[in-house]
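Note that one protein chain is taken out, while the other chains of the complex remain in position.
Labels run A and B following the written order; every chain starts at residue 1.
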Amino acid sequence: MRAHPAQFELVAPQSLPKVLSLLADEPGSWCPIAGGTDLMVQYSAGNLRTRKLVSIWNLPELRRMDVFEDEVRIGAGCTFTDLRNHATIGSEFKLISLAAQWTGGIANQNRGTIGGNIVNASPAADSLPALLVYEAELILISARGERRVPYSGFHVSYRKTQLAPDELILAICLKREYSGYYAHARKVGARNAQAISKVCLAALGKQRKGVVEEIRLAMGSVAPVPLRLVATEQAITGKTMNEGLMQVARRMAAAEVQPIDDIRSTARYRAAVAGNLVVEFLEQLSASEPSS
Amino acid sequence: MGNARIVGTSVPRFEGRAKVTGEALYVDDMVLPGMLYGATVRSRIPRGKILKIAFSSELDWSEFVIVSPEDIPGKNCIALLEDDQPCLADGAVNHPEEPILLLAHPNRYMLPKAISAVSVQYEPQPGVFTIEESERKTEIIWGTDNIFKSYLIEKGEVDEFWEQADFIVEGEYSTGAQEQLYIENNGMIATFDRQQGLTVWGSLQCPFYVHKALMKLCNLPAERVRVVQMETGGAFGGKEDYPSMIAGHAALLAMKSGKPVKIIYDRVEDMVATTKRHPSRTRHRTAVSKDGRILGGEIEFTIDGGAYKTLSPVVLSRGAIHAGGPYFWPHVRIRAKAVATSAPPQGAFRGFGAPQSLFALERHMDRIARVVGLSPVEIRKLNFLKPGQTTTTGQVVREEIDLEKLLDRGLELSDYYAKKQKFQDGNAENNYKRGMGIATVLHGAGFTGSGERYLASVVAVEVCADGGVRVLVSSTEFGQGTKTVLCQIVAEVLGVRYEDVGIAQADTHEVPNSGPTVASRTVMVVGKLVQSAAIGIKQTLVASGMLVDSYSPGEFRAACRAYVAEHGALRSVARYEQPEDIVWDEEKYRGSAYAAFAWAVYIAEVAVDPTTYNVSVEDFVALQEVGKVLHPVLATGQIVGGVAQAIGFALYEKVVWEKGRMQNGQMTNYIIPTSADLPSIRVYFEELGNEHGAYGAKGIGELPMDGPAPAIINAVEDALGVSFDSIPLLPEEIYDVMHEKLKRDELRSVSGAE
Partner (left out) sequence: MSRNSEESTKCRVSFVVNESPVTVLVHPMERLLDVLRHELGLTGTKEGCGEGECGSCSVLMDGQLVNSCLVPVLQAEGSAIITIEGLAVDGRLCALQKAFLECGGAQCGICTPGMLLAAQHLLSKKPHPSLDEIREGLSGNLCRCTGYMQIFDAVAQAASGEFPT
């Protein structure tokens, strides 16, 4: 433990308006901390630069799930366990359910929040590709009010987001229009549990008579931000799923990703596996129920 | 005595209750009044001269205790085989993370900042970072030639047989460093007072090693140094020699400050600064007849010892002696050396050189099989040692071990043939590629050659005033069951209840030196001494007339109480004597290297995922002949735990080095298998007995580290048809090799070549 607790302030105002007011009064001074599964690791390592933290753990306004007729609103303070336990997430947003199971171990799932995962903005985060393919929208809130932004633009560059210094994520909104899609996700790590991903894929697709009607592919750990493979999607859409298309998909995906060599893996491995994951998805898609 | 009532049964773990209630006391659980916390300023460069040390003015250094080499009362070294390793670097550093200065403060939170506030100016010198660089000798970093130790083992006519060879098979194999990753980090508490002297409590395997090192460092006589082992949260060899260093540091701070000092490492420090398994490189060149018999060979075995000698000669010795495995070599030359590099010194880790040389050998056997056109099973059966034959050092195999039969049993238990056939048939179509792999190994228990004689271990068993009995040994418990098994042995000998036997805490003031807790010697060697000492107690009681031939446990207790009341203390001591048939020539490195070998067959089933190149072990059979199983649950636990570590050695645990410093020193980035990664590991035993071991037991703690890694890599070759000769084998490496192979195959088919 390499931090000196006496040098840190942590306050827990117990209501969202009070938190927002604090953030507004001193924008950029207070770092929100939810479950702490990322920030406390940095803190313990002596790497947390911020000295003032405001707890948003367990705020009822943030830790809630609302199911509307056309939309599900996931409070940013929901933990991964909350997501795993929620029936609608399990039945309609399988990719988020899967990602929640893969994020750390049970103890970290009980504390890690989806909002924290997004704001921490590690490109290796497991749930972010799922949010990309579900074309999520974020409700951001501050003392100035709320705004709704598409998640697709939220990550500006490596670990930088559109979040203003006085803002929090209030909720993640998902349209309830994915029941007809074939959903698939896969995480590739150094081991079967408790692994930071080397590559991960979240994918949605619709096929009819062996032709790709629609396809969405998003990956983590292959770029500075979670990446939607737009070019690969375009190359595959409307095409027949045969051996030739698999090769095209593999090549395009491997070329579209921008992985690096790092302590966990190599760029060439990540690129190759990215291509393999897309092909694996297409093979499953071609064997799946056609869209009606 | 009749049939064993306690030995051979799974009695409750001696200290188990304390462990499941959280009452067991590990060193960081202990707090002493007025205690300070200590920490270490360490080198940031691999090698160089220390020019200047500066203390930032932003801290009030008067609050700190600071220890530098000038404060060392005795010799600035951590005494082990040699005195070359400084306790604190004095003027020069030879590896990253080398200790330079010590700091202590009453508030442990002050220390990390204080360490950053000390700046050291260096004049860097070139470092040496691989075995090959060390061998080139362009930079001499240790001694005159960078070589800590070398051995030459020769048997037969070592140059004569090459011409008879139908095949000459060559191969080079390497293994990486492996971090022991005991879940409890290294820690020590030291106190010093002028009357009592120095006392240290800590997480350790060998109290008398620490004792000896502290005497020299602190210039204190034996009776004024006391070392006490606390409950130790895993060790695996990683706490064989390193504790002497951290104890030395705590002691120096305690002596300077006059206060108790606790030093506990965090995970990063423990991983980057302490010992690991020696990386190795083995080169085989083997002459083989066309029917698959080994005619002879040359084996070159080299290990990377890091910056100081520490235990490297002993690791080298064991690795060299095991390099020929369980096979008959009519002629062999084994050249072994341990070289210096600019990294923290490597050290003991379960297996201690044997996993390294046996990895190479067992991979090489499969290579030989392929060249000759035989199966991995056939090549081994043809070459297995038989009773009456001699090992590579000329030791005669005296027991009726039938390795062919052991292998057959393993093949049956693992359903080897059926699975291998099924996989061969299915692999072309199936997504996952599956394979089966075998390794057959041996492991010598106890210290090599004359080692046990030099240790001259002593144990005692004594009667307590309440009629109970107590074992006194310096052998330590760190999960493997030392306390349980030694108490079982005494209870069995004396015919009392297991609950009537206790064991003293390993405290150098209280217990005799029964040697270090290493080399799989505790049950076999120390246990046998404890058995003798217990017999001595019984003999004395019978001779004194207080005990008749047949008695109940209650009568035994009464007899003990009566004896003590009349004669005073009753303590029976047993001293190790080298059996006459264990004769070893230390000069020529020939003779009987070990009092007993345990033998094992390991069979792995793997599946390789073609999408991710991940290898998973789907099933694992561990079959071993161990003399006698004294405690089924503990013995099984040792095998399963060892196999799990060996699976990590083979497939997961990579130390990423950058100029001598481990870069992935966190549990997030140094990958050991979780519960979700291991298959069911199926364990089976055979028992041939062992006249040199307690109740016929052989040492088994390290055996399971020797075979699984090559069995797994052999299985991967079976699955993919590609040979991998280096571990850990990560998916990235498999991808690179398969990708290259694919390109070569494509080129060949394009060019029309065959």
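Following the convention adopted for this analysis, a contact is a pair of C-beta atoms (placed from the backbone, for glycine too) under 8 Å apart; a residue touches a chain by one contact, two chains touch by 3 or more.
Computed from a prediction, not measured in an experiment: that's the story for all the values here.
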{"item": "Contact residue for the chain not shown (choose from A:30, A:43, A:134 or A:151)", "value": "A:43"}
{"item": "Touch criterion as defined above, residue of B:633, B:656, B:688 or B:737 at the omitted chain", "value": "B:633"}
{"item": "Option touching the unshown chain, where A:194, A:207 or A:221 are the choices", "value": "A:194"}
{"item": "Interface with the unshown chain - residue positions in chain B", "value": "10, 12-13, 15-26, 28-29, 31, 180-185, 231-236, 266-267, 478-481, 633-634, 636-637, 640-645, 666-668, 672, 674-676, 678, 680-681"}
{"item": "Residues belonging to chain A that touch the chain removed from view", "value": "1, 3-12, 33, 35-37, 40-41, 43-45, 53, 55, 57-58, 81, 104-108, 110-111, 192-194"}
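Rule of thumb we're sticking to: only the chains that are shown with their structure count from here on.
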{"item": "Of all residues in chain B, those that touch chain A in their complex", "value": "109-110, 112-113, 266, 268, 610-614, 616, 652, 656, 663-664, 668-669, 671, 673-677, 730-732, 735-736, 739"}
{"item": "Residues on chain A engaged by chain B in the complex (per definition of touch)", "value": "1-6, 45-46, 186, 188, 190-196, 263-266, 268-269, 272-273, 276-277, 279-280"}
